[in-house]
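One protein chain omitted, others in place.
Here is subunit A:
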Amino acid sequence: MRPRWLVLVLIGLALLASLLANLAIGAVQIGWSDVLAALVRFDPDSYDHFVVVYQRLPRALIAIYTGALMAVGGTVLQGLTRNPLASPSTLGINAGAMLFVIVGAYTFDLGLTAQGIAALAGAVFGFASCLSVARLAGLSRDPRGLALILSGALVSMLFVGIANAFLLADPARRTDFLGWITGNINHVYADRLADFWWIGLLSFAILGAIARPLTLVMLGQEKASSAGVNITWVTRAALAAVTLGAGSAVAICGPIGFVGLVVPHIVRPFIGAGLGLALPAGAMTGAIFCLIGDLVARQAFTPYVLHTGVLMDLIGGIVFVAIVRRFYLTPGARGET
């Protein structure tokens, strides 16, 4: 047991380090001491302090928020469906949220807050669409097969297509959303974080409170129920927390994909399957991923700045293939559990 707590502490330290690195490194290099000074004793006359507090800190907070929620969402969805490929991005949640924001903004001229609410509704709609397509395709009760993931991919493609059609229809406003639609961690979205941070917090709180019964659900519904878990309520609460959490992250910076898919697989061997530890560990690791991803996206191709979402998709695509190979294409890989 003790080494796992140690892992949690180490991840926490790594998070702190990547946060500081994210704040210090950029077009202007800022020393560690100045970064700390900017956070503790802000000097309004210092340009460096201004950059740290008004540009990099909001970015970093958005990265932490998004990474943590996506990773937690992936951890919970993979546990609930017992499907190693489940995550907010593969089950239509992100695409649904994105579609609703675009459609809302284009047809109803929704303001920022209304767009956020549209994102939440879209997240729920996307997940529901994925489930109903899977059911239409004949997925009976076993969610472990590829049918669920294929449905998610199908729904996502459809939604992205529709969203693109809207974007193409109105070239004048296209640029407003072009960055956002690929998943863009950017300080200009700080207002949205200020609007929605409490949704993420609520999502964490709910999932934390039901971490143990959720872990039991991973043993199978009958086993969990026989151990005293109210399956219906626990599943509903978990899905609501995950979809709303992921939806709020999409509302802020667009669909950042694959963190939710990849991080749970990386964390699990070190921290175990129990969600009591896997959720905080996943959240922090997801945050680290996005902080570093944001840093790389900004710095790797200077003077060009890559969108974090694009970078994540590149990395995530490769890992996706690796996971499919390990869980679906290796002979006898499934079945033993």
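Methods note: a contact is a pair of C-beta atoms (placed from the backbone, for glycine too) under 8 Å apart; a residue touches a chain by one contact, two chains touch by 3 or more; residues count from 1.
Just so it is clear, contacts and distances are computed from a predicted model.
The complex appears with one chain absent; UniProt names that chain "Iron complex transport system ATP-binding protein" among the candidates "Cell division protein FtsA", "Sarcosine oxidase subunit beta", "Chromate transporter" or "Iron complex transport system ATP-binding protein".
Of the candidate positions A:A60, A:I185 or A:V229, contact with the unshown chain belongs to A:V229. Among A:L85, A:L148, A:L216 or A:L311, only A:L216 touches the chain left out of the display. Interface with the hidden chain, as seen from subunit A, comprises residues 1, 79, 82, 209, 212-213, 215-216, 218-220, 222-223, 225-230, 268-269, 272-274, 336-337.
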